[in-house]
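Here we show just some of the chains, and they stay where they sit in the whole.
Labels run A, B and C following the written order; every chain starts at residue 1.
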Amino acid sequence: MSGRPLDVLEASLDALVTVHLKDGTIYHGVLAGYDQHMNLVLEGDDVGDVHGELDATAVQDTTIIRGDNVVTITT
Amino acid sequence: MSGRPLDVLEASLDALVTVHLKDGTIYHGVLAGYDQHMNLVLEGDDVGDVHGELDATAVQDTTIIRGDNVVTITT
Amino acid sequence: MSGRPLDVLEASLDALVTVHLKDGTIYHGVLAGYDQHMNLVLEGDDVGDVHGELDATAVQDTTIIRGDNVVTITT
């Protein structure tokens, strides 16, 4: 799981990720896609498990996040 | 509906989308166009259904949203 | 009137548009020009009709708006 940032995103496809945005909101969902700007596509997780990240919003629909809002992506 | 962010936009043409902007406003309308900067074109929905997103502004005229204002696009 | 954002601008030349800026100001005028950065040229409307947008500033002289200030353009 180590390597360049985009390699980590590639390896995280179809896995749960937690995304912190500059406005303080936190999204949690399955990483369905990304591009070189770190624009992201998250999809809902059937299980809905946010494993301890209390303030996270569990994505329900397909959500595109524009990359320039992203602070961190945790896999 | 999975894939790269622009592929998701392409697949969402003519469908209802909800767009959250950095200033906190939320637009709801039919996605009529986009470009690689995530500049968007929204048009009014005849039905006017905002399906539960209480604070969303339902677009009535053709509205261009400049991409650098976008936080998320939900399909 | 649907299509890519710049196509919508092209189709809106010589028509009245309402432009919302990031600082909260709203301009209303005839779209006289634009470029790929969404820099805009607005000109005054002889009629001066702002059709219900109460807080809009009706452009009187030729006004260039630098594109990075734009949030939305409504046609």
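The rule is simple: contacts are C-beta pairs under 8 Å (C-beta built on N, C-alpha and C of every residue); 3 or more make two chains touch, one makes a residue touch a chain.
Note that the structure is a prediction, hence the values are computed from the model and not measured.
Enquirer: With 3 copies placed here, how many are in the full complex?
Expert: 7
In this section, only the chains that are shown with their structure count from here on.
Enquirer: Give, as an integer number of Å, the spacing between the C-alpha centres of subunit C and subunit B.
Expert: Centre separation, subunit B to subunit C: 20 Å.
Enquirer: Hey, how far is the Cα centre of subunit A from the one of subunit C, in Å?
Expert: Taking the mean C-alpha position of each chain, the two centres sit 36 Å apart.
Enquirer: For subunit A, jot down the residues that touch at least 2 other chains.
Expert: In subunit A, no residue touches at least two other chains, as defined above.
Enquirer: Provide the residue numbers of subunit A that touch subunit B in the complex, in ascending order.
Expert: 21, 23, 27, 32-35, 39-41, 43, 61-66, 68-69
Enquirer: Subunit A touches which residues of subunit B in the complex?
Expert: For subunit B paired with subunit A, touching residues are 1-9, 22, 38, 67-68, 70-75.
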